[in-house]
Structures are given as structure tokens and as C-alpha cells.
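Have a look at the structure below before the remarks.
The complex appears here without one of its protein chains, the remainder shown in place.
Right after this comes chain A.
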Amino acid sequence: MGAGRAISLLIVVAAMAGCTAAVPDPGFNDPYEAQNRRVHAFNTSVDEGIVSRAGRTYVAVASPTVRTGVSNVADTLSLPRTVVNQVLQGRLLRAGRNTLRFAVNATLGFGGIADVAADMGLEHDETDFGETLHVWGVAEGAYLEVPFVGPTTQRDLAGSVVDIFLNPLDPRLEPGQRRAKLALRVLDKVGERADYAASIDSVLHESADSYSQVRLMYLQNRRYELGATPPEAVDADPLALDTEGF
């Protein structure tokens, strides 16, 4: 896809996210809660019926070495997208480090199978267009749950759409290679589901209100990742609480 198309898409997306700004604090901006809860119920059943089963199967068939290799290749293939985003964010040093990381892992790491760059001090450092929008001052927007995708915000959803077109590697891949890249990414996600099975099950399938848990965790973790002040931090005195009797 051409840069022109990317930029016009990006402007549309930024405008979309911009319209829906308004009041994320003090808690969560969730005007679509009823709809989101329906999607959440669907996603939870997809997780139970498909993703978590696939995870168990994947772990049973593939050795840890194979899974690490899959993860590393998936990460290496996503690095060009991270570099583009870091340039757009004005984080040139990190973009430079990631360019080096890509070069090292693609060559010395046998096409990305081994993460040799991490051993050289070039640690995993990922970003996305959602973060780029944040750096550009676009507000978080409303909280959303998207079928098959899970929790996101209007800003992050817009970012994910742009990211599909942002990897400079993709236009250079043959259709078969592109399918392989997607397959690796899916396998990587499925593997993560299995690796964190107990924690994910406890939130998704054991909590009294998994929707609220996921929303709280997604938004707080995302804001932390982006260096956005969590609203609770504004709480002047978290200790002002009557604990008599407890």
C-alpha cells in the first residue's frame, strides 16, 4: 500500500478517534457497555471453545524450543512495523535500536528463529499505531470489546487498523509468505494463551464479573504502557479509609 493511502487512512482514523474524546477520568469511558458485554460473552465462549483448546493442543505437540522459535520469528517480522511507528512517534533512538535488532535477528538469528539481539542488550521493544496516536495527542476514546479481538479502545482499534497496512515488509512478501506470517502470529498468540492459562482462566472464567475485570486490567495496563497517568494516581490520599473493625 502506498504512503499516500496510509496517510489519508490515518487522518480519517485520527478524526474518528478525535470525535469521541471526552472524559476518560476518573474511571472508565464505557458508553457502549451493554453492547460490549454482549461481545464479551461471545469472546469468552470463543476463548473457551477454541482458543484455550488450541493452546493446549499447541503446547502438547510443539516443544518449548519450537514455540520460542515461532514467537521469535513472529516478533522479528513485526519489527519493521514497530520501527515505522517509533519514527512517527519521534523516538528515533529506539527506532534505530529496533532496526539493528531486526538486522541482527534476521541474519545471525537464522531468519529470526533465535533472539540473539536480546543477548546483545537489544531487548524486545514493541509499539503500535495506537501508541503513535497517543503520542500525537489523540485521546483514548471509548472502551470497546471487539469480536475475536477482545478489549480495546477507539484509539487502539483505529491503531490496529492502520497497523495492518503499516509494515513495510508486507508488500515485499509473496502471498504464501504473508499467510505464513499470519499463521506464525496466530500460533504465537495461541501459545501465549496456553502459557498464561491459569491467570487468564482465573480472570475470564472464574471471576464474578469478568467483563469488569478485563476492562479494568486492559485500560490500566494500556495507560501504564503508554505512560499515561492512571486516574487513581490523582486520588490525593488512598489511605483515607475507615478500617475500624476489619
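By definition in this document, a residue touches a chain if its C-beta (ideal position, glycine included) is under 8 Å from a C-beta of that chain, and two chains touch if they have at least 3 such contacts; residues count from 1.
One rule holds in what follows: contacts and distances are computed from a predicted model.
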{"item": "Among \"Cysteine desulfurase\", \"Phospholipid transport system substrate-binding protein\", \"ABC transporter permease subunit\" or \"NADH-quinone oxidoreductase subunit H\", the UniProt name of the subunit that does not appear here", "value": "\"Phospholipid transport system substrate-binding protein\""}
{"item": "Residue touching the undisplayed chain, where the options are A:Thr99, A:Ser160 or A:Gln220", "value": "A:Gln220"}
{"item": "Touch criterion as defined above, residue of A:Ala34, A:Ala60, A:Leu93 or A:Ala208 at the omitted chain", "value": "A:Ala208"}
{"item": "Touching residues (missing chain, whole complex) on chain A", "value": "64, 68, 123-124, 196, 198-199, 202, 207-209, 212-213, 216-217, 220-221, 223-225, 230, 232, 236-239, 241-243, 245-246"}
